[in-house]
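So that we are looking at the same thing, I have put the structure below in structure tokens.
Here the complex is missing one protein chain, while the rest keep their positions.
Chain IDs A, B and C follow the sequence of writing; residue 1 opens each chain.
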Amino acid sequence: MSDTSHHIVPYSTYGLILLLLLVLTGTSVAVTQIELTKWSTAVALLLAGTKSAFVLAIFMHLKFDQKIFRIMAVLIILLLASVIIITFLDYAFR
Amino acid sequence: MYTADPQYASNFVAGVDLAFMVILGISIFFLIALTIVMLVFIYKYRRDRHPEAIQNEGNNKLEVIWTAIPLVLVLVMFYFGWMGWKPMTNPPEEAMHVKAIARMWNFSFQYENGKITDTLYVPINEPVILDLVALDVLHSLYIPAFRVKEDMVPGQEKVMWFIPGTEGEFDLFCTEYCGLEHSYMFTGVKVMPRDEFDAWITDTTAAAPVVDTETSLADQGWEVLRRNGCNACHSVDGTKLIGPSYLGGWGTMRSVVTGREEREVVVDAEYVRRSIYEPNADVVEGFNKGLMLSYKDMCSEEEIVLIIEYLKALNE
Amino acid sequence: MTSNDSENKGYKSYLEEDGGRKGIFKWILSTDHKRIALLYLYSMMVWFTVGVVLGLLMKLELIAPGQTIMGPQSYNATFTVHGVIMIFLIVIPGLPAVFGNFMLPIQIGAKDVAFPRLNLLSWYIYVLGSILVILSLFGNGPPDTGWTFYAPYSFKTGTNMLPAALGAFVLGFSSILTGLNFIVTIHRMRAPGMTWFKMPLFTWTLYGTGWIQLLATPIIGITLLMVAGDRILGIGFFDPAKGGDPLLYQHLFWIYSHPAVYIMILPAMGVISEIIPTFSKKTIFGYKAIVLSTLAIAFVGYFVWGHHMFTSGMSGTALYTFSILTFLVAIPSAIKVFNWISTMHQGSISTDIPFLWAASFIFVFLIGGLTGLVVGALATDVHLHDTAFVVAHFHFIVFGGVGFAFFGAIHYWFPKIFGRMYDKSWAKTGWIIFFVGFVTLYGPMFYLGMIGMPRRYFDYLDEFHGPNIVSTLGALVMIAGLLIILTNLIKAARHGEKTTEMNPWGGTNLEWQIPTPPPLENFDEIPVIEKATYKYD
Partner (left out) sequence: MSATSAHINEHRDDTASKLGMWLFIFTELMLFGGLFITYSVYRYSHSGAFHLAAQELDVTMGTINTVILLISSMTLAMSTTAIQKKDKRTTLILIGITLVLALVFLVNKYFEWSAKIGHGIWPGSPLLEELGRGDTLFFGLYFFMTGLHAVHIIVGMVILIVVFVFVWKDKLTFDNFQLLENGGLYWHLVDLIWIFLFPLFYLIT
């Protein structure tokens, strides 16, 4: 009853993604060594965000799956982000 | 009490009560209108009077209307709620400060000249800022007549303010659940004319424990206990409350837990002193640690002597 | 439940089909969604009785100032356990686990939920959680923190707060798994032709609820774990003495617990949206508007939690943002009410007992919802927060709303579930007594709150005496009504008149097109849906 035609991802794609992830990890470690002060967290989070996007898209097959999974994942991440932002309406303006 | 009395008990009453009128007014209108419409429909379209239903799947125009109208109405409600509340957040620069201290389970109020009371005394028509301090858990200071309430959070500096507008005594409650005697954590606010207040605040005789010969030492000891709210946790008649009872304690042996060790101690002057200043050093067996705070700033050495007199008197 | 019934009917109903097991195992090992629904129903009845008795005890204590029947410690424990039982054991799982489980697969034309064994597991987790809650009553004494477990009191008290919190944690798991199961079922198992916008409204609300269960419950789970960390390890997340922020606890608690109130009310609204068209013999008015408002409530409901913290010392910005969002979330509820009433317009209304519950639901829900607006505004909530007014608001809406819907639902689906009928005139008598008692019980609390009586007060000043007496009398009246209702239903479930009528009320959904009581797999053949729901022609 499975209605998904499984897309077989070649090994090389995974290898490539790993390489990318490692480079990004290296970058984020390197970036913290130089002082970007207030931007360093933002940069670190940006890099982490990019990394997780790759993991979600390729390793977790979101790129190849039905659209509904992508929609859900994006909405839920937005929800969590909104909750954090709203919490900060309190803390940032105390 | 909830009245439309023009002589407002505080400067916030007008704004808050206006918000009440608006919101309750709209709400009651909708409640009554919708209920009546519903009852009319139920009556008019009862099956025996109206056996064939007329099908109708909806009407987009109506949906828009009954989204838009409530939307406007709730914004109106929001506006009045906001306007009534806004002044509460802006305490004036120049005002009398009173430190309101809450602990399980009583309030005390400390004035600028160091005087401490268990009832709040304020002069009429002048702004008062309460600096809210909670010593142990959350409490909340609520004066219904003034329409003010603010939680007291340990470790956070917060203020609330008001201008009392009517002379008299009003209730003051703790409205944040804080444990066993939460419901007994109430006191009063006394609003008095400026001159009366000045006379009262400069009269320091009531606060300092002058050793007068009229009342017995033991009675003065009881007064100290009462003023500090000790009786919320310690009983006079041997009942087990949060802490051990006063009764039959003096001079006896007690098993206490010191750190992790158990040991036996005599209830003597040193023990009583330590129990008041470092309450968690020796905890009597069967009671919990961490519930009592040090009374170092609130209770002087002389007062402890009076308390001991009281304990001795209980043994007789 | 005699087995040769099946010969007369030509099929075996789910009540007879016991999978060849013996005794109690016929039930507790069955993965049939209908049997699991009844398992939930029976276990909830037990907790519900406990909760009601605790509520009554509180009212008796409050009949006069001073100590009447219990001391302050017992009172504090009573409202805590009452709150924990009612919220976590009854109204959060209540409608989804009982009627959702029973009706959802049938309403979308499926043979069962997507994961039947997970469904049974959820029930076991529920039982485990409730046992933990009950265990908290022993040992150091029942918890006395209030159902909100506010820090720092919750890790200072010497009572058994931890088992109760762990119980809530475990119950959260059960709730999450049920929600997960329903969402997958709805996505994957709709019968051919059952498009999204042909789904019955009860199913729609279960879908919305499922998402809230899934996405909000983990937050309270982790929060309670952090409190446990504070209590056991002394980490200090919420301990001001160690730098923790007690307000953060409140944020986290309400990030779950506000959406949780919509977990409770959405399925209740779903039930009402089923009953009203059936008894008006008329298509629901504004089907799509109701669906959209369901989703809107589920979504916006995430962002209003701060209205429980208006006096806690949040920043001004947060305060008015939360206030305005609170008002916005009221709009979709209003839309539903208007559509329900419009459905009655030009209908052909039969005032049978389920309809009476639905109509009275609308009335008490209006009171509860509109007073929600009163506490949603900043100025008024500063005055009313933590007073009896709030207690009245949430009893009107939680138990007025969810409770009335529950009774509506059970009277509506009773013949389908049990294949028996209750006595209608007793049901009506019970309803009217209950309704009158209800309003008398909670109505005076609004007034008490307005004049400043704080909640969670074991004792009160003399000036609050009058309304409290009225309220206690109301409680007694209401309990009388409740006894009549429950006796009538329990009696009917055991000895009531048998019925095999497929569609006693003239409903249009699929559950009315299968035999009564339903066979094990609901449908011999998966139906193909052509008509929209709620179509009368």
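As a convention for this text, contacts are C-beta pairs under 8 Å (C-beta built on N, C-alpha and C of every residue); 3 or more make two chains touch, one makes a residue touch a chain.
Given the structure is predicted, the values throughout are model-derived calculations rather than measurements.
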item: Chain not shown, its touching partners among those shown; value: A, C
item: Which residue of C:60, C:127, C:184 or C:476 touches the chain not shown here; value: C:184
item: Selected residue (touches chain absent from view) among C:252, C:324 or C:341; value: C:252
item: Touching residues on subunit A - with respect to the absent chain; value: 1-4, 6, 8-11, 14-15, 17-18, 21-22, 25, 28-29, 32, 40-41, 44-45, 47-48, 51-52, 55-56, 58-61, 65-66, 69, 72-73, 76-77, 80, 83-84, 87-88, 91-92
item: In subunit C, positions touching the absent partner; value: 17, 19-21, 30-32, 111-112, 114-118, 176, 180-181, 183-184, 187-189, 214-219, 221-223, 225-226, 229, 233-237, 242-245, 248, 251-252, 255, 520-521
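Following the convention adopted for this analysis, only the chains that are shown with their structure count from here on.
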item: Whole-Å gap separating subunit A and subunit B, where each centre is the average of the chain's CA atoms; value: 48
item: Numbers and ranges of subunit C residues touching at least 2 other chains; value: 247, 316
item: Residue numbers of subunit B (touch at least two other chains); value: none
item: Partner subunit C, residues of subunit B touching it in the complex; value: 1-2, 12, 15-16, 19-20, 23-24, 27-28, 30-31, 34-35, 37-38, 41-42, 45-47, 50-59, 62-63, 66-67, 70-71, 74-75, 77-78, 80-85, 88-89, 136-138, 140, 142, 144-145, 147-151, 153-156, 158, 171, 173-184, 186, 288, 290-291
item: Subunit A residues touching subunit C - in the complex, by the definition given at the top; value: 68, 76, 79, 82-83, 86-87, 89-94
item: Residue ranges of subunit C in contact with subunit A within the complex; value: 187, 215, 247, 251, 255, 302-303, 306, 314-318, 321
